[in-house]
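Only a single protein chain was left out; the remaining protein chains are all shown in position.
A and B label the chains in the order they appear, each numbered from 1.
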Amino acid sequence: MNASVIAAHDLQHVFAMRTGLFARRPLYALDGVSLDLGRNETIALVGESGSGKTTLGRLLVGLQTPSRGQVTYRGQDLAALRGEAWRAFRRAAQVVFQDPAASLNPRRSVASAVATGLEGHLGLRGTALYTRVDELLENVGMPPAQYRDRLPHELSGGQRQRVAIARAIAVDPEVLIADEPVSALDVSVRAHILRLLQRLQHERGLACLLITHDLGVARAIADRVVVLYLGRIVEQGPAETLLDRPRHPYTRSLLDASPRPDPARAREPQAPRGEIPSAVNRPTGCHFHPRCPHAVDRCREETPNLRSFDDGRLAACHRAEEL
Amino acid sequence: MTGLALAPRNTLWSRLRRRPGATLAMAAIAISVLVAIAAPLLALRDPFSGSAASLLPPLSPGHPLGTDHLGRDLWSQLVYGARVSLAVGILAAASAVLIGTAIGAIAGYVGGVLDNALMRLAEFFQTLPRFVLAIVTIAFFGSSVLHVIIVIAILSWPQTARLVRAGVITLRSAAFVEAARLGGKSDTAIVVREILPNVIAPIVVTGSLDVAAAILLEAGLGFFGLGDPNLVSWGGMLNQAQQYLRQAWWMSVFPGLAITVVVLAFNLLGDALNDALNPRLRDAP
Partner (left out) sequence: MTEPLLDVRDLRVSLRRSGREVSVVDGVSLAIAPGEFVGLVGESGCGKSMTAFGLVNLFPTPAAHLAGGTVTFHGGRRLDGLPPAAMRRIRGAEIGMVFQDPNTYLDPLLPIGHQIAEALREHDFAGDVDARVLELLTLMEIPDPALAVRRFPHELSGGQRQRALIAAALAMNPKLLIADEPTTALDVTIQAAILDLLRRLRRQLGIGVLLITHDLGVIAETCDRVYVMYAGRIVESNTTASLFATPRHPYSQGLIKATLRPDRREALFSIPGQVPSPDSPPAGCRFHPRCPIAIAKCMGQSPELVSYDSGSVACHRAHDPAARTTWSASAA
């Protein structure tokens, strides 16, 4: 694998959560997360809502600053980047947001959305700008003559997401964070968008972080999968082995819960127990123990560390070997 | 849900046209603006030149709306008065909207201490009794159209500022604003080009209501004799009509009617714009 383009080192992110009229308690959105993302690599970040997926994505592109720990871009701490260096990073790390309808300005045309970074980062104007916008639209499969002047509400969900992708890749980024890029789309359109992301990633050698709650999406395009639970990584490893033979009971329960188009499948109906607790009230020890069918006393008392296994995987479970 | 394509053309104009009140209001405003512009052509004589023919009733030969106590032609005064009323109304409202938008956008986008300070300032101006302050200012600085415009603008901006601030606060963390930030856009560009176009609706609505309020305030000042003595205004005409209410009803009725129609028209337009710009009502029949 290549050297990492962007990396998280022991990130912690804490919000002050209002729990009463005057009471405030810390909410650990992320706690001790380390991750590195290399050139030409796609990592799928999976977990339930409230697991910290989106926060991690925002910290990695500098839309938020971590409470502790650091994010490095090509080895440099983001917090130390100033002026030109910061602008270079801003250009290098782009995001495709979850809801394509919300990520496009309702009053601005397709062309001006795609032009955003070209104007802002590259300072393109006039003909050079128009030519580049048209090329990009062509590249994401939207004939420019037909779509250039449309407004977002005149497009379908899939088309809006294409525009958002064109905007993100316009400035030739090195890192692309895609936050649930297909969850708002119909099944028959999903593959279009995922294939587009895949193609662009290969063409440009992008480092791609795909945030998704859908293990099917992760399976389809990720090289590695990182599973997040209540702000901690519970398991990570190559997509194939992790999804075929999960080591962490949480990964297993996510897999069991994922529907698949196979009526003959015998599902264990008791698989996931209860719901993800609030990050304000994290359980002691292993955060997953109240929902875990295999929890023992040790899980309630001692927080498991992320340990590496010989198949290239990391898992944070006391009983990973036995199960 | 059902992803229905939008109707072919659903512009603001076509939505406004569908409301009879709005069409009427726009027609009334258009006519009064035309009258104001063409005043020298429409006036039958100099609005200031008196004659011996004082207090002629309407439909007198040469004086369709009659004359006042000094024998001046009421029609000509009314036509020239439209200039002052509309100029004051539109310029004061435009200044209020500009000041309010700038202050509201800065307060909403920057936030923190500056936001707090600016909003307290807005509250201060909102709690001042408008009419009293206007009278005091005119009494101090003398009465001119410019002073009237400035006073009205200073008193009217806080409302726009609050609306803009609220809109900017909801939009400053919107996904499309973050996308613009990642696209390397400056804060100014983000506010002006990404955020403000999306809060234009409430600005336009309050703007048109501001025009109505400003015209009314100007007329009120004129009525109390605080208008610009060198210009004819509808308020000023009413002021002089006071003493002749019994003898010459036409002296008060015509300027009063003009004020009513124009103020009502701007209010109606404001309401119609509010409905037409409201996306929740947009597709209502």
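The criterion applied here is as follows: contacts are C-beta pairs under 8 Å (C-beta built on N, C-alpha and C of every residue); 3 or more make two chains touch, one makes a residue touch a chain.
Bear in mind the structure is a predicted one, so any value in this text is a computation, not a measurement.
Checked against the hidden chain, the listed residues A:Glu275, A:Asp297 or A:Asp310 yield one contact partner: A:Glu275.
The chain not shown here is touched by just one of A:Val96, A:Leu194 or A:Ala316, and that residue is A:Leu194. By the touch criterion stated above, the residues of chain A touching the omitted chain are 48-49, 156-158, 186-192, 194-195, 198, 213-221, 239-240, 243-244, 253-265, 267, 269, 271-272, 275-276.
The definition used in the following text is that only the chains that are shown with their structure count from here on.
By the touch criterion given at the top, residues 61, 63, 87, 90-91, 93-95, 97-99, 102-108, 113, 116-117, 119-121, 153-154, 156-157, 164, 167-168, 171 of chain A touch chain B in their complex.
Of all residues in chain B, those touching chain A in their complex are 3, 5-6, 174-176, 178-186, 189, 193-194, 197-198.
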